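Every protein chain but one is kept in place in this view of the complex.
Take a look at chain A:
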Amino acid sequence: MRRTGPLVGAGLLVASLVAGCGGVGDGKTRITIGLFGNFGYQQLFEEYERAHPDIDITDRTASYSDHHKNLAAHLATNNGAADIEAVDTGYINQFKQNPDKFVALDQGLKDQWLAWKWEASLAKNGTQIGYGTDVGGLAICYRRDLFEKAGLPAERDAVSASWPTWEKFFETGRRFQASAPQGVKFFDGGPTVLNAIVGQAPVGYYDPSDRIVVGENADLRKGWNLVTAAVADGLSAGLLFSTPQWNTGIKQGQFATMACPAWQMAKIKDQAPDTKGLWDLALVPGGGGNWGGSYLTVPKQGKNVEKAHELAKWLTAPEQQAKVFATAGLLPSTPKVYGEQSINQLTSEFFNNAPVGKVFIEAARNLRPQYQGPKAGDIQTELGNAMQRVEQGKQSADESWAQFVGDAGRLAG
């Protein structure tokens, strides 16, 4: 027997590797929810669990791109997705190409949301795959102190009035740059500001038949020309959005303005708490615009599909969205609550008591929805790279544009 010991041992080793681990049930239904960034849901989870003692909510949060890449992999392998998965505007178009992977949501709730928010997550076959959470109504965040140092009016109404259009915005920028403090630029980076301009055009990268139209879209080319001219005049700090360098740029005051959806304000507060009171909020040139905002989806592969659907419905209901706006500053996508005082009278101490409720609600109401095709996110990446090539002095504006049109065309295949 002694001699066969090793043989048995080796077999046991393999067996113990293969054997899984069992779970101990506590009688509760566990609902998992996959998030990225701060959705302001912690208090809501506790509230829901108090009202539903049989439910246990577990959330897992990953970074923006990791979250969506994981979700794609889980959907592809039909395994591993959470019961509720958040999806950002930048990815919803890709996911709604395959509505079969998601539970069809309640069409009866349609009127609860801004019409364009509902449309954006509606699949071509008429299935609704996502309940809207927040919207990224656009504004411009600017540094009052830097405007003053450059000898420009710094009051928010005067600032808003100085840039009714993007042409005027860059004119203000040139005046700013002429007497700006050493090392300070007017805006953070070309790709960010161009992104805001493109978001306002009636047509973006696609026409509604899913044909890529970047080469012939006059609005897009006009925006490109405006921003590249501003870059040539030295208005850009040349920082890429949401990189460590960009974060440092906020801390160090390297730029005076940036395109600012509601969720961006939380980002500034987190990155540069020392700049409290130096920032203010002005209206976005061109009126309206949207950047970001998310949806809650219920993947079909989940174990508790019905209870998850119920929770998703509850989390995105107007009352809950209002609570999230008050605690985390994410702008609701349900216009029903825009009339409430707690929402439209909301101000931000960090942003010099700017009337954030009023500004963002106006931005969300003025938004003209733009159709987003399946590869809109990839095209936006290529456009950002194209702008960066100009900022880095690697190519002329025309060369870079030609390469961008070619790159976008290759994505059609």
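Simple rule for what comes next: a contact is a pair of C-beta atoms (placed from the backbone, for glycine too) under 8 Å apart; a residue touches a chain by one contact, two chains touch by 3 or more; residues count from 1.
Everything below uses one rule, namely that contacts and distances are computed from a predicted model.
A.B. asks: If you had to name the missing chain as UniProt does, which of "Cysteine desulfurase family protein", "Cellobiose ABC transporter membrane protein", "Hydantoinase/oxoprolinase" or "Chorismate dehydratase" would it be?
C.D. replies: "Cellobiose ABC transporter membrane protein"
A.B. asks: Identify the residue among A:K69, A:K110, A:R211 or A:K303 that touches the chain left out of the display.
C.D. replies: A:K69
A.B. asks: Tell me which residue among A:Q42, A:Q107 or A:T248 touches the hidden chain in the full complex.
C.D. replies: Answering carefully, the residue with contact to the hidden chain is A:T248.
A.B. asks: Which one touches the absent chain: A:Q97, A:T165 or A:Q345?
C.D. replies: A:Q97
A.B. asks: In terms of residues, what is the contact footprint of the unshown chain on chain A?
C.D. replies: On the chain A side, contact with the omitted chain comes from 3-4, 6-7, 10-11, 13-14, 17, 65, 69, 72-73, 75-76, 78, 94-95, 97-98, 101, 238, 240-246, 248-249, 252, 254, 375, 378, 380-381, 384-386, 388-389, 392-395, 411.
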